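Submitted below is the structure of interest, expressed as structure tokens.
For this depiction, one protein chain was excluded, whereas all remaining protein chains were kept in their positions.
A and B are the chain letters, set down in written order, and residue numbers restart from 1 in every chain.
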Amino acid sequence: MLDAKIPAGELNNKWTDYKGHCKLVNPANKRKLEVIVVGTGLAGASAAATLGELGYKVKTFCFQDSPRRAHSIAAQGGINAAKNYQNDGDSVFRLFYDTIKGGDYRAREGNVHRLSEVSGAIIDQCVAQGVPFAREYGGLLSNRSFGGTQVQRTFYAAGQTGQQLLIGAYQALERQISLGNVTQYSRHEMLDVVVIDGKTRGIIAKDLVTGKLERHFGHAVLLCTGGYGNVFYLSTNAMASNATAIWKAHRKGAFMGNPCFTQIHPTCIPVSGDHQSKLTLMSESLRNDGRIWVPKAKNDTRKAIDIPEEERDYYLERRYPAFGNLVPRDVASRAAKERCDEGYGVGSSKQAVYLDFSAAIVRYGKIEVSKQGLENITEDQIIVLGKEVVKEKYGNLFDMYEKITGENPYELPMRIYPAVHYTMGGLWVDYELMTTVPGLYALGEANFSDHGANRLGASALMQGLADGYFVIPYTIGNFLADEIYNKPITVDHPAFVEAEKTVSDRLNTLMNVKGKQSVESLHKRLGKIMWEKCGMARNAEGLKQAIVEIQQLKKEFWSDVKIPGEINEFNPELDKAGRVADFIELGELMCIDALNREESCGGHFREEHQTEEGEALRHDDKFMYVSTWESKGEHEWELHKEELKYDVIKPSQRNYK
Amino acid sequence: MTWKEVFTSSVGKKLVMSFTGIFLILFLVVHVGLNACIWANDGGTMFNAGAHFMGNNVVPRILEIGLFVGLLLHIIQGIMLELSNRSKRNVKYAIDYGNQGSKWYSRSMGLLGTLILIFLVIHLADFWIPNRAHQGFLLGEEINLYEKMKLEFSELWVVIVYTLGCLSLGYHLAHGFQSAFRTIGVHNKRYNLMLTSLGYGFSVVVTFAFIMMPWSFFLHIIQ
Partner (left out) sequence: MEHYNMNLTLKVWRQKNKEDKGGFQTFQVKDISSEMSFLEMLDILNEQLINEGKDAIAFDHDCREGICGTCSLYINGKPHGEWKGNTTCQLHMRAFKDGETITIEPWRANAFPVIKDLVVDRSSFDRIIQAGGYVSVNTGNAMDGNCLPIDKNRADDSFAAAMCIGCGACVAACKNSSAMLFVSAKVSHLALLPQGEPEKRSRVMNMIAQMDKEGFGACTNTGACEATCPKEISLSNISRLNKEYLFASLTADK
């Protein structure tokens, strides 16, 4: 049995008790302890900055040209916090409850409650750093609603919240660099973890500019490398977002938790053709004001504006009157897929639904009329006023939509379709965020811990920053306190030499395949298998097929991949090849996990397990556990189960009606 | 931060350009105002009276030294800035960004400044140097500058050189005027708009007035 090391005692006091009793490292000793942070997104940058402030010697690594480019930057909508500034009934418990329920009862109570407890401090910290959150005229912070909740607890900075938070963390990180507490390695990719005597002792990193391999020692290693949505090839992740760091850690003994839990985001711009390289998200905040609909008639080819009101099916409002367009992401995505599968889809591909702002434009227009005290106003003037309000709220998102599609969303409804967005699964970690390898931690999206089977909107930013600013600074001390007796290990140690050799051999093998197929084309094929058989809906037969196909693809990859250029130079194709090779292995494990979990929960929808109304049907009696996989060989994994205990919340069928 | 650090930094160098630029703009106001006396068309009586005050009174003559110091600072700093800025991109673009993003004259301040400098040398050689030499570089007797203008501007090529020189000055001002105020930190939209408009107005009016002077003589509009 895995021990999650959740502190005993009442849920409300667990974190306080933990902080009161965990071991501390004195300032003089902190200076002697080295910590490696891989990845510089919200989790990585905030952790590195905070550990630097505490006095540890920190090294950060990112494959991008600057820490500020990590994909956290693309998060649009906002960040949740149980501040209850709106006086609308929010509380730490309510955020905790919403997150557990939103995650379809597959997350740990202890972790989620801690997340909820520290959420308020994150906002305070970010404001103090100069993050320009949206404000009301009175000068106080503004909030908006997000899916799966009935309170307004989301803090935001227009449609660029992730950018602003990341820049806040990045600035804190750069400050520590200037103070000499942190050393930054940009355009460096971690390619292996070094484990000595059962503890993580460093990493092998590749300088992407020169192709040179480097050895770095650390008393602890933090993986903050984000999610692996790019297994699907098309996703809203950045092009180079990858699973390599967590996968290497997995192969070195860290267990993977719930790898099949993938979030498909309901509002993305639909695929336009085979050339498509990535998908673009339209923030969930749009569902505050946009209404989702399809025509009531199948294969209706009329233009959206020619379809009269009574012939439109606002299917989310119809099916879920209580939450309407603001149901959680998994529910909204499945509902869109259901309509399109039934033949009600719109656009040339028929794989899209409408997200319509016309009602909101009129509503805001009328509010403006009364605000400004205008008289004798025509319909058209109301619409002009309304469009201005909508522009202020969502202008940048509307512009982005128009750039990509060439259509004006102020005039025509947006066409949207679900796309892979986030992976709830990741490295298994205990309450201290430590993986099954001592000294190796995983933070943010890279771990599996807080979102269960489905993440609520605006919670990813919250978790990344909670882990980095407020959790790891305490929990890492509990491990490092015992490390003060261990002097830094020289990187000439045989374990470093061997790890470097493994990495270098693999790179040479890749370069020497000299086959016929490009990395990109093989990645596309993996994505197709994953999307069709391990995507929004899964079934046993498809998953079994997928496993066979992926194993076949792996063989093809290693015998027929074609990589141009040299090994000792800046070679993005070689870097991509390494990442895709890892995606292929991870894809196989995702299918195995999805096949094992014979129930539907959150983002994991097994067609064999649904209610009569087509909702996800959980089997709490059999699957109330975290599937945790140990790597046992090339195609072999052993399943370990971490039982989930609910002391405070009673799991029930999720109801958003 | 020491003064040296301030004035050797990129922003500090710009501050020098800006302060001296504004000072020179003020000089232009005086210069154009005084010269406009030629249009009194009184055979140069009023103009020569003004010129006499400027050349024969100790106060403007001391200010004149300040003018040359400001001018030299503006020229030297300008040349150094231009050379330094040009050295920041060793490999040039194959296709220039050109006028898509900025006005040609805003990118050509170095060139315009050089043209103005050349013109200035000619201009000083025409009027200021003979006059001061005649004065023994002290407060001696002056030459009749009005008659001198009449003589100089009877030649078409001189009039054309002056026209081109003044046009260079006009474009230099069209950018320089508002840029100087941006450099000293005017960032409010309303004042920037005001100063930009004022700058364009100033450059057009001053340039036009200066250009009309030689032409007025050449075309015998004034006697």
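Throughout what follows, a residue touches a chain if its C-beta (ideal position, glycine included) is under 8 Å from a C-beta of that chain, and two chains touch if they have at least 3 such contacts.
It should be emphasised that the depicted structure is a prediction, and the values quoted were computed from it without experimental measurement.
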Selected from A:His71, A:Arg144 or A:His604 as touching the chain missing from the view: A:His71
Absent-chain contact - pick from A:Leu2, A:Cys22, A:Ala121 or A:Leu617: A:Ala121
Residue of A:Asp88, A:Glu342 or A:Glu407 touching the missing chain in the full complex: A:Glu407
Chain not shown: contacting residue from A:Leu11, A:Val25 or A:Ala49: A:Ala49
Interface with the unshown chain - residue positions in subunit B: 1-3, 5-6, 9-15, 81, 84-98, 100-103, 106-107, 109, 175, 178-179, 182-189, 192
In subunit A, positions touching the absent partner: 46, 49-50, 53, 64-71, 73-74, 83, 85, 121, 123-130, 132-141, 157-158, 160, 162-164, 167, 170-172, 174-175, 177-178, 184, 186, 209, 236, 238-240, 272-273, 275-278, 280-281, 399-400, 403-407, 469-470, 473, 518, 520-521, 562, 564-565, 569-570, 572-573
